[in-house]
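Of the protein chains in this complex, one is absent; all others appear in place.
Labels A, B and C are assigned to the chains in the order they are written; within every chain, residues are numbered from 1.
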Amino acid sequence: MSAPPESTRVGWSREEMAQRAALDIPDGSYVNLGIGMPELIARFVPKGRELIYHTENGLLGMGPSPAEGMGDPELINAGKRQVTVVPGASFFQHPDSFAMIRGGHIDLCVLGALQVAQSGDLANWSTGEPGAIPAVGGAMDLVAGVKSIFVLTQHVTKHGDPKLVEACSYPLTGVGVVNRIYTDLAVVEVTPHGFQLVELAPGVSYEYVAERTGADLLPIAEGATK
Amino acid sequence: MSAPPESTRVGWSREEMAQRAALDIPDGSYVNLGIGMPELIARFVPKGRELIYHTENGLLGMGPSPAEGMGDPELINAGKRQVTVVPGASFFQHPDSFAMIRGGHIDLCVLGALQVAQSGDLANWSTGEPGAIPAVGGAMDLVAGVKSIFVLTQHVTKHGDPKLVEACSYPLTGVGVVNRIYTDLAVVEVTPHGFQLVELAPGVSYEYVAERTGADLLPIAEGATK
Amino acid sequence: MIDKALGSVAEAPVPPPPPLNPPAGGGGGGRGAPPPPPATVMIGGFGEAGSPIELIHALIDQGATGLTVVNNNTGSGEVGLAALIKAGRVAKMICSYPRSMNSTVFPELYKAGKIELELVPQGTLAERIRAGGAGIPGFYTATSVGTPLAEGKESRSFDGREYVLERGLTADFALIKSERADRYGNLTFNKTARNFAPAMAMAARTTIVQTKHFVDAGELDPEVVVTPGIFVDRVVTVANPAHESALVAAGVSYPS
Partner (left out) sequence: MIDKALGSVAEAPVPPPPPLNPPAGGGGGGRGAPPPPPATVMIGGFGEAGSPIELIHALIDQGATGLTVVNNNTGSGEVGLAALIKAGRVAKMICSYPRSMNSTVFPELYKAGKIELELVPQGTLAERIRAGGAGIPGFYTATSVGTPLAEGKESRSFDGREYVLERGLTADFALIKSERADRYGNLTFNKTARNFAPAMAMAARTTIVQTKHFVDAGELDPEVVVTPGIFVDRVVTVANPAHESALVAAGVSYPS
């Protein structure tokens, strides 16, 4: 899964994807970043914006990883990695943490995806393979409750299959929940009319993205601003 | 409503009623005492027993009233009177306080009554008069959730009508919820067979109590221990 | 930078006052946009403990009317919540105990048929507010089963016991009082003044706090924050809040 060498890469790197998504997060937002690539976003928040990070295991005001050897094994994030707190943080129990989520108090959640359907359905917790250990964690709570859901994902699987599809073949995490998708190739909005291209990665054409998208992709309208 | 002079009084005084009820509260109990006469019970807990008092507005470990001028207007009980805290107390919000009640965590609640039916139905919040301002407070929560419900009340109304009845004529607080009744005349248990006399106040006869009871009153069985 | 602090209670974004030229009642629509529907306002406090008197008085000054107010009681004397009711701003009270010592304003209006009352058992009220804030539209409770307050409610049994369905309760605004607050809106409370405040902060779209002490970010230990700032929108410092009982004893009315 490591990125190909810079010279042959098409589109945005993982860091550039995170940076692009970070641009769209308003100052003062309460944000939950999913485990993995979404966590990179915290590094790219534009200067002058203050975001507050929620981690569903019970912390608002999460800071970066501690310096080596300075962490507390009982101060961790949802990915079970050691973190720190910023001034103004608070700890709380799980029911309160998920009340924040379910009650619509978190402004934005950024998640990874196995598939996103043009209706906004998300599949990100199970490939449904027989014998696999199902594990859902807080994903279904997040998509059901958070005000906006961003997906940060490669545009296609490592086998080259589209992840943006007409309908998910994998078990769903939530129905009609995704607002925007940030991939290595493009930024795509989920609209009532389906996938709407918002922005292309530098050097990537509409046709290149559309070919790798498993559903209709509405082109950027003439004269539209990004 | 003041007690008649000592010489003419029949049965227990308010203090004696509270003292009699206090005798039946086991060491270590978590107790909610209703506003009014039930509050007297705290004065009569036998030496060597430690009870913890819950007040539903958000305090466990309630102590007595503060000395004159030493109170905090924001440290009050459910009757909105200033109180104190004992070592080991805790404050909490209303949903948590009623989770203690509704979830069956409080051992005992002692309430006043307008009427108690032989089935254990309690009416203690409204006389149902047209035009009266209905006000229920936490009474319905307490009777629905607390493990044991004691009622502390005069045996008859000030008009001489029985308060222990076949069926309540006033709007109910809860159905089949009362366990024991402590009156000025007797201690009465609510059983599947109806009202069971447990103890008579000194100098009071079974017939005297039965006459003033609006339903069958099962006498103390031969050889029964109190 | 996030800073939820306000300069004064007068800046609190409480519900808008009624339009200057309201559409004529009865036969269909006046000019322009219809007025916004009257707001629902949750007001913290159990009796005087936690009552945000200064915010309530600011709400009176500001003029909103037709309000639905959620509070455990109906105030006392002619200050705070009782003054809001007396000023005719409250169309409906949702509460558990509208009858208290020194409470005369609500009873008079209620007997005159001039104010609506939704009576809710206290624990059900607390849980409905908490549910509203937690995204739970309905829950079952045994409280009120078999009583007049269960009338008209759906009921069903679980494991052989009967329960009624209660609905989550949300609001447009919550007005609450804290002991300490920082610029993020993290809050702690004073003793039994905590009561409904944390749940109301969760259940309202806009939560406005009057705090006795405003502290720097980081001064509140993350372990002891009771209401995390995510539930709070605006904070105004009222360093010496009035106590309802003192005002009532002094015979104060608001506005005087």
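Descriptive notes on the structure:
Here, a residue touches a chain if its C-beta (ideal position, glycine included) is under 8 Å from a C-beta of that chain, and two chains touch if they have at least 3 such contacts.
Note that the coordinates shown come from a computational prediction; the quantities given were computed from them, not determined experimentally.
Put simply, the missing chain touches A, B, C once the whole complex is considered. Per the touch definition above, the residue from B:Pro46, B:Gly104 or B:Pro219 contacting the chain not shown is B:Gly104. Considering B:Gly61, B:Gly79, B:Pro162 or B:Gly176, the position touching the chain not shown turns out to be B:Gly61 (whole complex). Screening B:Ser65, B:Ser90 or B:Thr127 against the full complex identifies B:Ser90 as the residue touching the chain left out. Among A:Phe98, A:Phe150 or A:Phe195, the one in contact with the hidden chain is A:Phe98.
Within the complete assembly, residues 27-28, 30, 50, 52, 54, 59-61, 85, 87-92, 95-96, 98-106, 145 of subunit B touch the chain that is not shown. Residue positions on subunit C in contact with the hidden chain: 127, 131, 134-142, 158-159, 161, 163, 167, 188-189, 191, 222-224, in rising order. Residues of subunit A in contact with the chain left out of this view: 55-59, 72-77, 80, 85, 91-95, 97-99, 101-102, 121, 126, 131, 133-141, 144-145, 171-175.
Note that only the chains that are shown with their structure count from here on.
Closest chain to the protein centre (all Cα atoms averaged), using per-chain Cα means: C. Of all chains, the one whose CA centroid is most distant from that of subunit C is A.
Note on interfaces A-C and B-C: more C-beta pairs are in contact across B-C.
One inter-chain figure worth recording: subunit A and subunit B are separated by 57 Å, centre to centre, where each centre is the mean of the chain's CA atoms. Centroids of subunit A and subunit C (each the mean of its C-alpha atoms) stand 37 Å apart.
Work out the mean CA point of subunit B and of subunit C, and you get 31 Å between them. Among the residues of subunit B, none is in touch with two or more other chains. Taken residue by residue, subunit C touches two or more other chains at 130, whereas all remaining positions touch fewer.
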